[in-house]
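Missing here is one protein chain; the remaining ones are kept as they sit in the complex.
Labels A, B and C are assigned to the chains in the order they are written; within every chain, residues are numbered from 1.
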Amino acid sequence: MIIVMKPNVIEQDIKNVINLVEDHGLKTHLSTGDQITIIGVVGDKSKLSKCNIELMGGVEKIVPVTESYKLANKKFNMNSSIIKVRDVEIGGNKFVIMAGPCAIENEKQIIETAHAIKKSGASILRGGAYKPRTSPYSFQGLEEEGLKYMAKAREETGLPIVCEVTSLKSVETAYKYVDMFQIGARNMQNFYLLKEIGKTNTPVLLKRGLSATIDEWLNAAEYIMSEGNKNVVLCERGIRTFETATRNTLDISAIPIIKHKSHLPIIVDPCHATGKRAYVNPLSKASVAVGADGIMVEVHPNPAVALSDGPQSLPPDEFELLCNELKPFSNLVGKTL
Amino acid sequence: MIIVMKPNVIEQDIKNVINLVEDHGLKTHLSTGDQITIIGVVGDKSKLSKCNIELMGGVEKIVPVTESYKLANKKFNMNSSIIKVRDVEIGGNKFVIMAGPCAIENEKQIIETAHAIKKSGASILRGGAYKPRTSPYSFQGLEEEGLKYMAKAREETGLPIVCEVTSLKSVETAYKYVDMFQIGARNMQNFYLLKEIGKTNTPVLLKRGLSATIDEWLNAAEYIMSEGNKNVVLCERGIRTFETATRNTLDISAIPIIKHKSHLPIIVDPCHATGKRAYVNPLSKASVAVGADGIMVEVHPNPAVALSDGPQSLPPDEFELLCNELKPFSNLVGKTL
Amino acid sequence: MIIVMKPNVIEQDIKNVINLVEDHGLKTHLSTGDQITIIGVVGDKSKLSKCNIELMGGVEKIVPVTESYKLANKKFNMNSSIIKVRDVEIGGNKFVIMAGPCAIENEKQIIETAHAIKKSGASILRGGAYKPRTSPYSFQGLEEEGLKYMAKAREETGLPIVCEVTSLKSVETAYKYVDMFQIGARNMQNFYLLKEIGKTNTPVLLKRGLSATIDEWLNAAEYIMSEGNKNVVLCERGIRTFETATRNTLDISAIPIIKHKSHLPIIVDPCHATGKRAYVNPLSKASVAVGADGIMVEVHPNPAVALSDGPQSLPPDEFELLCNELKPFSNLVGKTL
Partner (left out) sequence: MIIVMKPNVIEQDIKNVINLVEDHGLKTHLSTGDQITIIGVVGDKSKLSKCNIELMGGVEKIVPVTESYKLANKKFNMNSSIIKVRDVEIGGNKFVIMAGPCAIENEKQIIETAHAIKKSGASILRGGAYKPRTSPYSFQGLEEEGLKYMAKAREETGLPIVCEVTSLKSVETAYKYVDMFQIGARNMQNFYLLKEIGKTNTPVLLKRGLSATIDEWLNAAEYIMSEGNKNVVLCERGIRTFETATRNTLDISAIPIIKHKSHLPIIVDPCHATGKRAYVNPLSKASVAVGADGIMVEVHPNPAVALSDGPQSLPPDEFELLCNELKPFSNLVGKTL
C-alpha cells in the first residue's frame, strides 16, 4: 500500500500518518520528492482495516498494490486447479462442453436434449429450473419439478447436471439433485448466497456479473472459497458496454487474464454473451483458441418454441456441427473433446 | 411490437408470421416498401410469449414499442405516488433527507448520529446491519444486534429507520424492526428477494443496480409491486462507467427520466455515487435543483474511524452545513426541508 | 512513480531497476515487505520517458502518482482562471449562457435567434457552420457562408460568437470571424487540430470526448495551452455509457472534479447530454446548483424544421422561461445571470 501525500504537505501530517501505521505494527518507507511525498507501507494491511487513512490531514490518496483475494490468487497457489464434477474434470486436458436448454420445460424436452448433446460430445447437462427474468411477467421456471427431470436425464445418460440457484431455498432443494451449482451474473455479488454455497462441497460455476471487474469476480470466488468450498469454476458470459449490436460484449481477454491471476478453471458462455445463435459457432472456436477450459452452450430441441432465450439457442444438428468443428481446434491446443 | 422482415423475404415467410400472430388473437398490419417489409402487431403481446418469432424464416428482428412494466408505469397511473414511512411522506411537498452511518458499529455511534442528523433536519435514519462488501475479509455488519440499536435510536428521536436487507433471513429479522427496507445496488436483480419483500407491506427503497438500465430498474420495481407491495421509492446511486475519477458516475438525468416514465418517488445517494466527501455537497444541491424527492447521505460521528465508507461520509458539522445550504434550493423548487 | 516488483523477485532484478533509475538522475526508495517489494521513484519522471521499466526483469507494474498535465493543473495555478470572450468573462461572477441553433441554416434564422436569446439573457451566440454528422448523407453545414451570417448577427446584437472548427482549413477561415473556437467531442483528441488552435490567441471551448476520462480531457487542454493559448474553457456534454434512455449520460460530477483538479472554467451542455428537450430545463438548474460557470443551450426559432438536433433544441419561449427560472438559482450560488 502506498500513501500519496498532498503537495505542500506539512511535516506534522507526515509524522501522524507514519505513527498511525507503525502503531499498528507495520513498517513505512518515506520518499520525499520535489513535487510529491509518498509513504510506502510494508506488512499485513488488513491490520489497518479500521483506519481511514485517506481522511487524515495531508493525505491525497491511497494506492493499493496487492489483491485482496488470497485463496483464488495464483500467487498463493501456482498450480492450475482441476475441479471434478462427478467424473468430469474441468481445468485438465479435456475441453469440457456443457450444454442444454436455457429453461427446463418438461421431461421430454430435457431427456431428448440430454441424449442429443451426449451423442455430439457434451460432458455436462445444463438446464434452468429457477430463472431470473427481467420482467416478473416472463416464465420463471419449473423449480423442483424441473430438477427431478434433470436427475432423470442424468440417470438415463450418465451426464452430470448443473443448475442455477438463486436463493437459500433453492440451494437447499437443488443440493439433493445437482452435481454443480451455477451462480448467475445477477447474483455474482449476492454475498449471502455465495457464503451459503461455500458451506457445501458441491462444485460451483460462478458466472461473471454484468459489470463486474475481474478483481470483483475473483473476490466473489473468494467468498465461496473462504467458507471452505474450493471447487469453483469461473464462466465469462459477456459484460455490459455501450455496444448494442450484441446482448453483451464477450470479454475474451478475460480468459488469459484469469489464467494469469488465478489457478481456477474458466469456461465461456457464448450464447449469453451475444444473444444470437449465428455468433455462437465462431465465438466457441475463439474460446478454444484463446485457452478456455470449456464452453457452456444453450441447446433446445426446437428453439422456435423455447420458453426462454430461443434466439440464442442451437438446435441439436447445429450443436453437433459445432462439436465436430471444435475438435480440431481443441486438438491444436492440446486438449481432447 | 414491430416485426422487421429481411430484404428479399419470400411471400410464404410473411404469410407464416401473419398467421402465427393472428392465430394467437392479435391483429397485424403489413407495410411493404422497396427496401423493407414490416409487420405491425397490435394487441396484448404477452399472448406471444411462447413464440420466438425472431427465429421464423425471413424475420430480421423484432422491435418492441411498449414497456413491459405496468404498475410502475406513469401511463397507467398518472398521479405521482406519495410513499409514507411512518409519518414521513416521500414524493410530496417535503424534500426528505435520510442520513446515518454506512454501517452500524455500536449503540453509542448510532444514537449519537441519530440525534445529530435530526437536529440538522433529516427525517429518516439510515444504518447498515447487513453489509455487502466486495471482499469477504471486510467488516460484514452487526446483523440483528445492529437493528436493535437502530430501533433504540428511533425510540429516542422519533425518526423512522431504513436498513438494507440482503436475504430472506434478513428480511424476516428486519421486518420486526425497520420502517423501510433498502434493496442495495448489488441485489436489484435478486428477484427472489424482491418477490419476498413484495409480499410484505413495508415501504422499500430500491437502489439502482450498478449497470442497470432505467427500464430494468422499473422492471425490478414491478417485481415488488406485482406481489402486492406498492410502496416503492427509487434511489439513484451512480452507475458504472469507464470514468475512474469517481467511484461511480451519478446519472443525474435519471431523475427527470423517472419522473417522465413512472409515478414513483426518486431520491439520490450522492455518497455512493462519488465515493468522495468533497463532492457530496455540490451534488446534493444539484439533486434538489433537478427535481429529486430527497437524498440519502452517509453521516458518521468520526469518519476517520468508520468501519465502512469513511471517505464518503460527512461528519455531523458538515452535514449540518449541508442541510442549511440545501434549504434555499429546496424552497426554490417549492419544497420544505 | 512507484515500481511494484513481482513476488519472489531476485536481488539482481531489483538492483538493475534501481541502477537504471538512478543513472537517469532520479532518486529511489526501496521498501521490502513479506509479500511485496516496491521501489519509490522521486524526481522528474519525464527523464525516464525512453525507458520501458515495465518490461525489465522482475517488474510487475508501474503505478503513476502524479498527473501528466501541468499548465491545466490546479496544483501549479491555484487561482481560478477567468477567460474573456470579447467583454464576456467566463469563470467569474457571471453565470454565462451560450445559446443558438445547432446548425446555421440561413441569415434570417440566425439573426432572429440572436435577438431572441439576447433578450432572454444569453451572453454568447453559438451556431454550427461545420457540422460533424454520423452519416455522410446528413446536412454538413454552410461553412464560410454560415460564419458570415454569424458575424452579421454579432454586429446587430453585440453578442460574441462561438463556432465549432473541425480542420485546419476551417480554423483558418473561422479565425477571421469568430470570438471563440469550439472543439467538438469527436475532435477532443484530434491533437493536430488542438496544436493549431493552440498557436492562436482565440479563446477555445473544449468539449469532452464521448469516452474521455477527465484526465485525458485535461491533457487535451494541455495540448492547446502548451502551444501558448491559455484561454481554454471546458464543456461537459455527456459521456457514452450503457444507458440508452438518453443520448449520452451527463456526468454532473465532472464539474466539482474539474474545480478540484484544474483552474479552468467549466460549462455544461445539457442538450447534447440528453438529446431531449424536456430534460434541458431540470439539468440546467442542476448545472447552476453544482457550481458550473455557465451552460450552452440549443435554441431554434422553429425546432420542428431544424436541419440538425431539432429534438433537443428549445424554441425561444421555452428558452426565455429557462433563463427566468435559472436566475434565482444563479443568485443562490452568488452569480449574476
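By definition in this document, a contact is a pair of C-beta atoms (placed from the backbone, for glycine too) under 8 Å apart; a residue touches a chain by one contact, two chains touch by 3 or more.
What you see is a predicted model; the values in this text were computed from it and never measured.
Novice: Out of all the chains shown, which come into contact with the hidden one?
Specialist: Even though it is not drawn, that chain still touches A, B, C.
Novice: From the list A:Gly25, A:Pro64 or A:Pro256, which touches the chain that is not on show?
Specialist: Checking each option in A:Gly25, A:Pro64 or A:Pro256, the one touching the absent chain turns out to be A:Pro256.
Novice: Return the single residue from A:Leu283, A:Met296 or A:Leu337 that touches the missing chain.
Specialist: Spelled out, the listed residue whose C-beta touches the missing chain is A:Leu283.
Novice: For the chain that got dropped from the picture, name the residues of subunit C it touches.
Specialist: 46, 49-52, 54-56, 68-69, 130, 132-139, 166-170, 186-187, 189-193, 195, 210-211, 216, 219, 222-223, 226, 240, 277, 303-307, 310-311
Novice: What residue numbers in subunit A mark contact with the hidden partner chain?
Specialist: Contact residues on subunit A toward the absent chain are 211, 213-215, 239, 241-246, 249-257, 260, 273-274, 278-279, 282-283, 285-291, 328-329, 332.
Novice: Under the stated touch rule, tell me which residues of subunit B contact the chain that is not displayed.
Specialist: With respect to the unshown chain, the touching residues of subunit B are 2, 4, 7, 27, 29-36, 38, 40-44, 63, 65-66, 75, 211, 240-242, 244.
Criterion: only the chains that are shown with their structure count from here on.
Novice: Let me check something: if the centre of a chain is the mean of its CA atoms, which chain is farthest from subunit C?
Specialist: Most remote chain from subunit C, centroid-wise, comes out as A.
Novice: In angstrom, rounded to a whole number, how far apart do the mean CA points of subunit B and subunit C lie?
Specialist: Using C-alpha averages as centres, the distance is 31 Å.
Novice: Could you state the distance in Å from the CA-based centre of subunit A to that of subunit B?
Specialist: The mean C-alpha positions of subunit A and subunit B differ by 26 Å.
Novice: Return the distance between the CA-based centres of subunit A and subunit C, expressed in whole Å.
Specialist: Chain centroid spacing, subunit A to subunit C, equals 39 Å.
Novice: So which bits of subunit B are touching at least two other chains?
Specialist: Answer for subunit B, listing residues that touch two or more other chains: 211.
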